[in-house]
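First up is the structure itself, then whatever we jot down about it.
Missing here is one protein chain; the remaining ones are kept as they sit in the complex.
Now for chain A:
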Amino acid sequence: MSETIDIESEYVTRVEGHGNIVVNVADGEVETCEWQVVESPRFFESMLVGRDWTEAHHVTARICAICSISHTTASLKATEAAMGVDLSAQDERLRKLALYAETLQSHVLHLGYLALPDLVGKQSVLPILDSHEAEVEAVVRLHRLGNDLTEAIAGRSVHAQRHLPGGFSKLPDEDELDALRTRLESAWSDVELVADLLVELSDELPDFERETEFISLTHPDEYAFYDGTLYSSDTGELDVEDYREIVDEVVVEQSTAKFTSHARESYMVGALARLNNNFEQLGPMAKAVADRFGLEPGSHNPYLNNVAQLVEIAHLIETSIVELDTLLDGGLDPQPDYHTPDVEVEAGTGIGAVEVPRGVLFHEYTYDEDGEITDANCVIPTNQNHANIQQDMEELVPTILDRPEDEIELTLEMLVRAYDPCISCSTHYLDVEFVDE
């Protein structure tokens, strides 16, 4: 056993945003074991105060690029809930597709570009091209597919242009959607290639389990992404309206992001939480992928979040094909060019809860009668995972002290990466107390 260990991994690489891992061991005793979030504060909830209802989604998309459609979607849902705006079935389907496409893109980016290098012992995806060219090409094709589908609906994959409160400024081109449907069908061989490689490498994922609580949305009719009620693996169904009490944010010294807890000291959100809570609603291909890894509901190994993302990649392809078929059957209902949906501006408060790549995301806005925001609150998935990462580290570190320091460091970095943290997002999680000026 190493008597003295001093790990200070500043700015963990291959994650979005800035976080540090600090572990100090003296005389075989763990003195410090911390996951520190050091991202600069962004102040988005304050930036939203005074903004017009037509601008909120444009501003909040800029919280995070990798999940910009996610923030746009939660933001629009909050605004629409505050003003009582209904969305047409077609627009809701397009919103879902854009969200699925971004989640596909984000999962592929994480799994292929950020996590895979650890499993093959490389520092980035580039050197993997030499040893696994076909698999890397499959990853790039899947990533492009997610981006192209997002672009077809949103106008642009980073920071959507067509999403508006109440609908879209422009409809996608049907031929383009049809071509994307064909590409989704032929994406199975790429998913298989990536799954084959991951199965081959799955022994590299540490065998670590710690029982925790999983929180996600759940929906009676589908594997919940766009909408649903909250569900905890410990306490069952919960009301979205109560989200502030459920996430129970607390300030901790080590982090510019707050930590959260519900039924226990920490909980987990994201692909593994969704899979554990809603497994039966996955599509058949997704279940087949899960089966290859023996991944079942009730899985408590955080490293398997990587595998859960692959399962969801399969599900997102399946479900996107179904949604596209419904949209294209009979054609899209037309709308005028430069469409501005009808919205009757009124004062009110609304919550938008959406399952996004890294877990459940909440936006809540209060509007005055002129349609200006007076209060805003955003609770970010990564923020909800910080406490769980910390708890995992505290349980894991004492069990691996006998290993070389660089191996401990890599195991901990892989743990952080498994959560696919999006740290830029998570430093603007805090409650906003509106101060009368």
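The definition used in the following text is that contacts are C-beta pairs under 8 Å (C-beta built on N, C-alpha and C of every residue); 3 or more make two chains touch, one makes a residue touch a chain; residues count from 1.
In this text, contacts and distances are computed from a predicted model.
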Per UniProt record, missing subunit out of "NADH:ubiquinone oxidoreductase", "YeeE/YedE family protein", "ABC transporter permease" or "DNA polymerase II large subunit" is "NADH:ubiquinone oxidoreductase"
If the hidden chain were put back, which of A:Leu114, A:Ile246 or A:Leu295 would touch it? A:Leu114
Per the touch definition above, residue among A:Glu280, A:Asp337, A:Glu369 or A:Asp406 touching the missing chain: A:Asp337
Identified contact with the non-displayed chain, of A:Lys77, A:Lys96, A:His143 or A:Arg358: A:His143
Candidate in contact with the missing chain, chosen from A:Met47, A:Val120, A:Ala263 or A:Met285: A:Met47
So which bits of chain A touch the chain we can't see? 11, 13-17, 39-47, 49-51, 55, 58-59, 62-66, 68, 109, 113-114, 117, 123-126, 129, 140, 143-144, 147, 155-159, 161-162, 164, 168-170, 251, 253, 256, 337-340, 424, 428, 430-435, 437
